[in-house]
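Note that one protein chain of the assembly has been removed; the remaining protein chains are unaltered in position.
First chain written, first letter: the chains are A and B, and each begins at residue 1.
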Amino acid sequence: MPVLWIVIIILAMAAIGYVMGRQRALASAGGDPRNLHSLPSYYGSSVAIFTMVFSFLVLIVWLIVQPIVIENQVAANIPPEMVREGSTLGLMMSDVRRVADGLDQAVSQGAMDPEAASNIRAEFTDVRDRLGAIGVALGSDVGPAVLRAAQRYRSLNATGHMFMAVVVLGLAAAGFILAYLRSHKDFRARNVVETTIRYLLIGAASIAILTTIGIVLSLVFNTWEFFRLYSWTEFFFGTTWSPSFSGRGGSSELGFVPLLWGTLYISFIALAVSVPIGLFAAIYLSEYAGPHMRAIAKPLIEVLAGIPTIVYGLFALLTVGPMLLSVFGEGGLGWMQAGTAVMTAGLVMGIMLIPFVSSLSDDIINAVPQAMRDGSLGLGATHSETVRQVILPAALPGIVGAILLAASRAIGETMIVVLGAGAAAKLSLNPFEAMTTVTAKIVSQLTGDSDFASPEALVAFALGMTLFVITLGLNILALYIVRKYREQYD
Amino acid sequence: MTDATAATGAPAQARRPFASLLTLDEHTKRRNATEARFKAYGLAAVLAGLFFLVVLFVSIISNGIPAFTRMVVELDFTLTQAQFDEAESQLLKTGAYQGYFVEGFDKALEERGVEVEYDAAVLDRLIGKVGGIMREFYAANPDKIGEEVVFELPTSSRVDGYFNGRLKREDVSDSRFLEASDLDLADELYEAGIIKSDFNWTFITGADSGVDNPGGAGIGASVVGSFFMMIVVLALSLPIGVATSIYLEEFAPKNWFTDLIEVNISNLAAVPSIVFGILGLAVFIQFAGLPQSAPLVGGLVLTLMTLPTIIISTRASLKAVPPSIRDAALGVGASKMQSVFHHVLPLAMPGILTGTIIGLAQALGETAPLLLIGMVGFVARGYPDSFLTGFTEANSAMPAQIYTWAARADASFYEKAWGGIIVLLLFLMTMNIIAIILRRRFERRW
Partner (left out) sequence: MKTMLTEADNTVATVPAAGPRDTKIKARKVQVYYGDTHAIKDVDVDLEDKAVTAFIGPSGCGKSTFLRCLNRMNDTIDVARVEGEITIDDEDIYDKKVDPVQLRAKVGMVFQKPNPFPKSIYDNVAYGPRIHGLAKSKADLDVIVEKSLRRGAIWDEVKDRLTAPGTGLSGGQQQRLCIARAVATEPEVLLMDEPCSALDPIATAKVEELIDELRESYTIVIVTHSMQQAARVSQRTAMFHLGELVEFGDTKEIFTNPTEKRTQDYITGRFG
């Protein structure tokens, strides 16, 4: 029975339960809702909740656990000597899954009867051809071991699904009956419903935690996998980045240093552009500009923050790159070979970060109490002296926090560097040379055709891990500084 | 600081400031100059920010507008039944149609009094093989045989580029795609009104055309892909975000678990988007086995990214509802849950919706995570078959499509990428304007 059907049946049961529970409660009160403990709808809802909650919980857990269990069972049954030369158990299992899926499709399209699907033998039938005929493409010939494993996989899956249907529907029915019988006028239905809602709210709030766990786990597992295939010292201290595209391991050099250098260099240029402009703009708008100017200029500058990064990427690649090239390239100063360069990406990223820096600084400058300004102006200081000698020193921790946040943005930015910085990993000081960054390499290593089990793909997770750790560290530090700063004036 | 005893001995002031208020002394003049300079730096910074904004928009618009127009050859053409029968009986059917077309073309030139020498190969280079298009048309509309039909045939992307300035005449090197001399004919035809500019509906409604046909590329299919992603984002992030905010604002006790949630939300808001892409790849595609490139997966990833934004704005609007409303509800005997769902939530709704729309707008423009879940390698050649398959069938999304075009070697696609950006920005602008209107209309000051 497909999962969709199970879901629909449970939903239908819940709907019926709502009506029946409501009626039973009303009947127990002699048809007068005033004799009930809660409003009638709460009795109906409690039946619906009991029908759905436990059955759905079990359904979800089952759907997650069953594939893992079955996979282990099937994998354990493949004798190690059957694993082909140059392949791994993991690769073989993905073949198994693909064949099993193919057989499923063949059966559902009627190209094969279920009996045949479970009994065909690779020795007598070319499974690849038969599946190919109905549009299931398989990479290699199907060996007998794989086919047998796939058939076992299918039968285990079928059994599992059958059990699942029985258990889940049974639970739904049990919940239904239990709650229905309890629908009596003295039953505190509202409390039950509200407790359930409360748990649902907690569940929703936990998604933030689950997301973090998901990020950390997916990074940690794959990074672990990568460091089993590739030495971590070579990754962290290697100064060459040259992944091989075809080979599996061995010939690739995956040194992290040039990527980190490119990332930091581009971020540095981005900050060198955005911090002075953003900070001065914030000072001007909050200290000098009249209300009209502020009302116009502030939202306009903030428009820059609402523009998607892909737009900035294209702007770097097609507008800023060629523009810089015409000045610093062959025809001009001759420092630049191509439009994609550290300078291009850094400049555009700087533009992107201007509103980020300026609105954060604006908040922070405004948090400095007016009394400070009055004190300084009352002594005969000019406006700029007040800003430079009183406001900025007072706001310094906050501004440092804002710059750290901007730096973390710059380090994690992807589209601008993918399009604007180039692809070559280099350790160079020339800002007009193409370099690449951690994020750009994560994209290129994971969007190619390489196999996910190879170090060339897995390295992306190690890169992601380092990126995650760096940005998280910067964010926590920045938030800590900003919070301390705000407490000072609260 | 020198020691105090030495200091007390010499009470003499260095100088008495400002004999008269009406005369400025040198020192004050210098200070005022510094002040003016400082102010000028500030103004310059603001102007620099606005300047970048202008440059950005000018380059988007000037580069992107040509994507919305195309050059077409417009021709009145009549095919007689006899011609149709004859063509269909031949071996090279499209060749026969091509022949008729050339005849019709000659006639059109004659009518307009244009005298030029050309051979049929030039026409091929200007508008491609027309015969196939015509045969297809008459096969589909047999009733049009014998009537006059206006054909609008798109010119090749190079001719298109020549007319909108992308391609300079002096840059043309003779090839099988275009010869410099073809452009003379193109110019004549343009003068005569046979080649004219037309709104490019293909760009709005079409799908991606593959690497070799920039002229036929359109953004429509990826708009649909984005639309399905946004449905997923809205359907998941709004309820989850609101539930989380209600819990944190109204029910959460002050304990380590609540703190953990808070810390997680503020950190997720700052995690680079590419990391969410990694999460999507590892969890949704590799672990959960959801289909690659599907709007469903994109929507799930973007939901997780959008949640912090929605939660932060929802909490702000819940906070803005004064406690007196809650007290009033509790005072007449409502439960805490009822006071929240009957009173606080409806009052906070405009703020929540505004935050949600802004969150959706952010999600709509997000590109990096889509690269990792495979929305880029895929060429979206058509619309999904049905509403449900729209979620699970591989498709592209607007930003991913723009990236795909920008990454192609053929420079003609750049124009499409800029055009795509205009479409994307129009969507974002609309969403933001709706959010602003919502805020203006329903914002309540307590």
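Simple rule for what comes next: a contact is a pair of C-beta atoms (placed from the backbone, for glycine too) under 8 Å apart; a residue touches a chain by one contact, two chains touch by 3 or more.
A quick note: this is a predicted structure, and the numbers were derived from the prediction, not measured.
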Remark   = Contacting the left-out chain: of A:Ala106, A:Leu254 or A:Ala381, that is A:Ala381
Task = Check each of A:Pro144, A:Pro299 or A:Pro369 against the chain that is not shown and name the one that touches it.
result = A:Pro369
Selected from B:Ser20, B:Ser173 or B:Ser386 as touching the chain missing from the view = B:Ser20
Key: chain A residues that touch the omitted chain in the full complex   = 290-291, 369, 371-382, 385, 389-390, 393-394
Ask   = Where does chain B touch the missing chain, residue by residue?
value = 1-2, 4, 6-8, 10-18, 20-25, 27-28, 31-32
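One rule holds for everything that comes next: only the chains that are shown with their structure count from here on.
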Message = Suppose each chain is reduced to the average of its Cα coordinates; what separation in Å results between chain A and chain B?
response = 21
Request  = In the complex, go through chain A and note every residue touching chain B.
outcome  = 67, 190, 194, 197-198, 200-209, 211-212, 214-215, 218-219, 221-222, 276-281, 283-285, 287-289, 297, 300-301, 303-304, 306-311, 313-315, 317-319, 351, 354-355, 358, 382-385, 387-388, 405, 408, 411-415, 418-419, 439, 442-443, 446-447, 452, 460-461, 464, 467-468, 471-472, 475-476, 479
Key: List of chain B residues in touch with chain A within their complex   = 31-32, 34-35, 37-39, 41-46, 48-50, 52-53, 55-56, 59-60, 63, 239-240, 243-244, 246-248, 251-252, 260-261, 264-268, 270-279, 281-283, 286-287, 289, 304, 307-308, 311, 335-337, 361, 364-368, 371-372, 374, 376-377, 399, 402-403, 406-407, 414, 417-418, 421, 424-425, 428, 432
